[in-house]
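Here the complex is missing a single protein chain, while all its other protein chains stay put.
In order of appearance the chains are A, B and C, and numbering begins at 1 in each one.
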Amino acid sequence: MNTVLWIVFLPILLFVIGTFMLGYSRKYVARIERRYGPPIQQVFYDIFKLMSKKTNISHGWMHDFAILMLLGGTLLTMYFVPVPGFHFFAQYGDMLVIMYILLIPALGMALGVGETANPNGSIGISRALMMLAGYDIPFVLTFIGFAMINHTTSMYELIQVQQAGGFAGWGLISQPLLGIAALIALQGMLGEKPFEVMVAPHEIATGPMTEMGGKFLGIMMIQHAISIVVELTIYINLFLGGAVNWFDYLLKLFILFTALISVNAVFGRFRTDDAVRFMWKIPLPLAIIGILFIIF
Amino acid sequence: MVNPILLIIIPLGTAFLISTLASALKNTTKYLALLALLANVWISISLLPEVLQRPINVIIAGVKPPVGINLFVGPLGAVFSVIISIAGVLILLYSFKYIEGEQQHKYYTLFLLLITGSHGMILTGDVFNLFVFFEILAISSYILVGYAGDKNGFEAAVKYLILGSIGSIFILVAIALIYEGTGTLNMADLAGKFSTLDPARRLMILVFFITGMGVEAAVFPLNSWLPDAHSSAPSSISAVLSGFVIEIALVVIIKFVYTIFAMTEVLGFLAVAGVITLLVGEFAAFRQSNIKRVLAYSSIGQIGLILFAMSLNSKAGINAGMMQIINHTASKSILFLTAGYMIVKTGSYQFSDYRGIAKKMPVSSFFFVLGVLSLLGVPPFFGFFSKLNIIIAALHAGGAFYITMVFLVLLGTIIESIYFLKILQVFYARDTAILDVKEAPFLPLLSIALFSLVILLGFLFLPQITSYTGNIASELVTKLQMAQVF
Amino acid sequence: MNGILSVSTVLNTASAGLIVLGLYIVFTQKNLIKMVIGLDLADTGVNVLLVSTGYIKGNTAPIFSKAGLQVSQMVDPVPQALVLTSIVIGFGVSALALALIIRLYQKTGTLDTSKIRGLKW
Partner (left out) sequence: MSIVSNLLLLTLLGVLLNVIFYKSEVVQKYISLIIFAILTYLSIVMYPLVGSHFEIPFLIAGQHIGFTITYLNYYFALMITGITLLTVIFSLKFIKGKEGNTHYYTVLFLKTFGMLGVILSSDLLTFFVFWEIMSWSTFALMSTGGEPAHRSAFKYFVFAVTASMILMAGVILSYSLFGSFDFAVIHGKMASLSLPMTGFLLTIFITSFSIESAVFPVHSWLPDGYSNTFTTFTAYLSGISTRIGIYGIILFLFGVFGIQTVDKLGIIGKINFRYVFGIFAALTMIVPTFTALYQHDAKKLIAWHSVGQGGYMLIGLASGSALGIAGGMFHVLNHMAYVVLIVFAIASVEYRTGTTNLNKLGGLIKKMPVSYLALLFGIIGLAGLPPMNGFVSKWFIYRALILGGYPFLAIAAVIGTLGTILSVYKLIHNMFLGQLPERYNDVKEVGFSMQLPMWILMIVVLGLGVYPGLAMGLIAKIQVSLGLAAVPYALHGIKAASGQLDMLVVSAVFIGGIAVTWIIYLLGNRRKHVGQYNNYAGGNFLNKSVAYNFNYEFYAALEHVIDPYRKKIIERTERGIASVTDAVSEYIRRIYTGMINTYGIYVVTAFVVTIIILKELI
């Protein structure tokens, strides 16, 4: 019964958290830029506005289906990532599964954007995929190292292991190189500056979102809110010792997110090739050295 | 019992008959030649079972060996006679259409003399007679190489003749030394007495003999005449020369080394010479553009392989070598004979001019493919089994040395496969440059088809073939037959 | 005859000399006719060698020319028979060689081996 409640309310919960985080992010960046910034609930208004638009332009059935795949895939990921008090699905799929279902929304969006037949969209997708090749390799490598040392690929068990070791058991503390590498990769995964060239509003008209409007864009924003929380949770679970309760969880979320958007606020954006090169030159060697430490 | 001497007398007599009756018979002499060779086939085949029981020793003119001259028909001689006769008949059949003109009786005379010499070389039991038959074979092949009467033919014939003469000088020196040392020319007698000679003289004799015979056997580097002669001769003669003439000389060397000289310690050297010959032949063929030169160089490679197999000092090796000889006789004949009509029809020796010829000459091309496949040792053709046996025998000889040799042999096969495939791809190219080419006539195709039966169905008769070649192996390695007669 | 120079030594030396000379001509001369001459020389050398193998010191020719001549007094007749055969063959080969060379000369217009290289490689 408890599980059913979690299944029903978890998406809503994370959506709310995610939306407020996005709002908080806008406000935070605005303050750094000496602006006033929108109210923290602005993202809610945006989504509500988009969902209730009269005209919803679509370029074909893949365009329609892509949006389902986008949010559907994100919800799928969300259920498999353990949060405090809920790890029902963790027994059916481990971290490897999560890593690959994380890509489903990306693929779905890519296909949908492809059908819109807008070159700006295609360029955005092309950039996003290249960025994927950049950040995913170091990120997965850190996970591989971490899983290897603990002899499990289950995220839930990784959390348990870390919590058993107390603060010193945190991944970031016990394997600092891996933790830092993953942190940099996480920045890319979230698509925050300096790794946001796939959206690049001034160059390619927001890239993948070019032909998305109305409820399509609305669902994309819902997905964005949830996926930010999910991705941050993955990092928390792997390297920040998971969370023992919701307070702990929200605190870690808040601190981590603040750290990341602080970087976002002060950087410009990398060119695609520079971003990929950066990912392969800094976090990747870090992760490799970290793994070499584990082996020897 | 049929007297094996008929194998020599019939073609010899017919040759003279043809040359004397030429003016009367005009162009029907070929049927006479065919009859003679058919008789040869029948005789050699009927001899086979008998010989396998017990070798035949024919005494000529009533004087017993070691003084008199004799023919010694062991399994080696019998099997080789069969190969010579059958290949002779089939190639003669091919020549019916291929050789035309008023002077064709000369061709058939020489052809029969060549067959005479071949039979003589393999059957004789006398060292000097070996030389005489060698000369008969050589002289007739010199002329046949130049038979076409073009510049290349004469050039090749002259080169062949000069090198052949050098070879025969070496052989003759070896014979003189043999006679001086042992006082006998009879092979069986010699086999007993040879070991009494001092090692230096034995070595001299052996090397003189191997060098002299090696010229005809096309062992590197004595084979420099071969690419020219085999590529400039009429294709039927190329088939004969590649098909069994060089093999005969090779087998004579092997026979002498194993039984008569009984110097098996030099076999390792011969094996290396064989592998070098193989590699030189295959590499030299690799960049050829003239189809007959490709085939000629490939013959050098194959003869190297056969030499390697037969020098393994084991029954298995000789067995495998004999199978490879059969395979080479059949497949190389097919290749030369099919190439012969392609040259005739297109008027070019360059295989690059044969683009898409498979559309115009499908049957010939098909047989060419068969020949190539068997030559390369692709299962289930006959060549596969002989090559397999060769490598088994080589690895049974054991040791890193033979493993290395086997890898070199396989390298040679790779090279060979590549250059043959280049030709096949040209044959089967989609686009074709040749327009007015027709298929070869029926009779030559029949002859080629009969050859290809050997490589196609050979594997069904493997046990029988192995029993014959196995007898040859025991003849050479254990010298059983020799002892049975004397 | 006494001392170093026995008959067989002389014959062996002569034959070796002829063979080497003949082959030397074959290897160095570029004229085809000269090469044939060289071959003939070498051939003669071999024939001398063959004859020498049958030589028995002090014996006569193997012909029953005088009454009472024993077989043991004759030299070995076999090599003589061989030499006869060999000479005939040598003659035949030379004749054939010259015939071929004539035809080759008609086709190419030269006897120089370095120019008759239509077939190579």
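Methods note: contacts are C-beta pairs under 8 Å (C-beta built on N, C-alpha and C of every residue); 3 or more make two chains touch, one makes a residue touch a chain.
Quick caveat: nothing in here was measured; it's all calculated off a predicted structure.
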Omitted chain touches shown chains A, B, C
Among listed residues B:Phe170, B:Phe308, B:Phe351 or B:Tyr468, the absent chain is touched only by B:Phe170
Sole contact to the chain not displayed, among A:Leu75, A:Leu240 or A:Leu253: A:Leu75
By the document's definition of touch, the residue of B:Leu6, B:Leu206 or B:Ile291 touching the omitted chain is B:Leu206
Positions on chain C contacted by the hidden chain, ascending: 23, 26-30, 35, 113-114, 116-121
Name, in rising order, the residues on chain B that touch the hidden chain in the full complex. 158-159, 162-163, 166-167, 170, 199, 202-204, 206-208, 210-211, 214-215, 221-222, 224-225, 227-228, 263, 265-266, 268-269, 280, 283-288, 373, 378-380, 384-385, 388-389, 391-392, 395-396, 398, 403, 406-407, 410-411, 413-415, 417-418, 421-422, 425, 428-431, 459, 462-463
What is the set of chain A residues that contact the non-displayed chain in the whole complex? 11, 51-62, 64, 67-76, 79-80, 89, 91-97, 100-101, 103-104, 107, 110-111, 114-120, 122-123, 125-127, 129-130, 132-133, 136-137, 140-141, 144-145, 147-148, 151-154, 157, 205, 210-211, 214-216, 218-219, 222, 271-273, 276-277, 280, 291, 294-295
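Heads up, the rule we're going with is that only the chains that are shown with their structure count from here on.
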If each protein chain is taken as a node and each touching pair as an edge, is the resulting graph a line, ring, star, complete or other? other
Among all chains, which one's averaged Cα position is nearest the averaged Cα position of every protein chain shown? B
With chain centres taken as the means of their Cα atoms, state the distance from chain A to chain C in Å. 99
Centre to centre, by mean C-alpha position, how many angstrom separate chain A and chain B? 79
Centre distance in Å when chain B and chain C are each reduced to the mean of their C-alpha atoms: 29
Report the residues of chain B in contact with chain C in the complex, numbered from low to high. 128, 131-132, 135, 139, 142-143, 146, 149-152, 154-159, 161-162, 165-166, 168-169, 172-173, 175-177, 179-180, 183, 185, 227-228, 231-232, 284
Within their complex, chain C touches chain B through residues 19, 22-23, 26, 32, 35-36, 39, 42-43, 46, 49-50, 52-54, 76, 78-79, 82, 85-86, 89, 92-93, 96-97, 100-101, 103-104, 107-108, 116, 118-119, 121
